[in-house]
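Submitted below is the structure of interest, expressed as structure tokens.
Every protein chain of the complex appears in place save one, which is left out.
Moving on to chain A:
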Amino acid sequence: MLNRNAEALFWIGRYIERAENHARLIDVHYHIQQEEDFQAEGHKWSRLIDALGVRNEYLQQFESFAEQDVLSFITLDLGNANSLFSCVHQARNNLRTLRQHLPSELWDIANGFNLWLGEQSVADIMSSPHQFYQQIKERAAMFLGAEQSVMLRGNEWHFIESGRFLERAENTTRILQAVTVSCKSKDINSIYTQLQAVLKSVSGYQAFRRYYADDMSPECILEFLIVNPHFPRSIRFSFHKLEEHLAKLELDTSEKGSGHEKVIRQAGKIKAELDYMEKEEMSGDLVEDVLQALMLSCQKLGKTMEGAFFRREGVSV
């Protein structure tokens, strides 16, 4: 496989996962109401822009945080490299460079997804936001389903899945960061409401209830989303999967000892830290540090993978 193809596969996994997570994040923000939101409607929407980290880009185009502008910018604007449409568009373009290596079903779904998004307008979102973002999740799930049921379990597969789980770990971390930071000075009840919304946004509410039916504290929710070993959107679960896929990459033995092993080692280290995390770390300022450290680890791992698998400038001399 060409290095460039490996990178494109990794990013297909990331982009599809990111699109899905964006849909979840937008959906959850839509449903969180805070007291000050009633006084200043814009507050709710500026918070969403911050959660996606696109404040500067947004302000270049708009002056205020109106619902319609915000949703259009983060959902459909191809000029915003991180909009939902941009993610799907990128995934589709990457697939286009790899069509000959992948089952055509994947192309059909991604291309159909992209075409469908291209036909949507902000009016379509506004008429029923929840339903709109539900459709995004369904299409992302369709892609995942096709991948699971028809793809050969070779390097192509492991690269897509590595991309998916690194992105997922990073996204769950980011959503939790957005909540804990914005609620820093608040009382326990307000963070609780928001965490509950986060839980719903990752479709984890029912699963959570099976573990903590009688104790719905913020610590429990944080613990569930960070270190539960069985919930597929927890950070720990994501790292277990990530390490597994990285280890299964079949590379020429001569390449080992260098980049590949370093990547596995790094992923394993983060996984181990999550495995041994204590419940005390799930509260107050401590959890902020934990999330911050996880975010940096994700970014560092992405960089290491880039150096190990995707860039081969070194060999050209």
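Following the convention adopted for this analysis, a residue touches a chain if its C-beta (ideal position, glycine included) is under 8 Å from a C-beta of that chain, and two chains touch if they have at least 3 such contacts; residues count from 1.
One rule holds in what follows: contacts and distances are computed from a predicted model.
Taking the options "CRISPR-associated endonuclease Cas1", "ABC transporter permease", "Nitrogen regulatory protein P-II" or "Circularly permuted ATP-grasp type 2 domain-containing protein" in turn, only "Circularly permuted ATP-grasp type 2 domain-containing protein" matches the UniProt protein name of the chain that is not displayed. Listed residues A:46, A:82 or A:97: the one in touch with the omitted chain is A:97.
Within the complete assembly, A:155 is the residue of A:75, A:155 or A:297 that touches the hidden chain.
Contact between chain A and the absent chain runs through residues 1-4, 6, 78-79, 93, 96-97, 99-100, 107-108, 111-112, 115, 155, 251-252, 254-255, 309, 312, 315-316.
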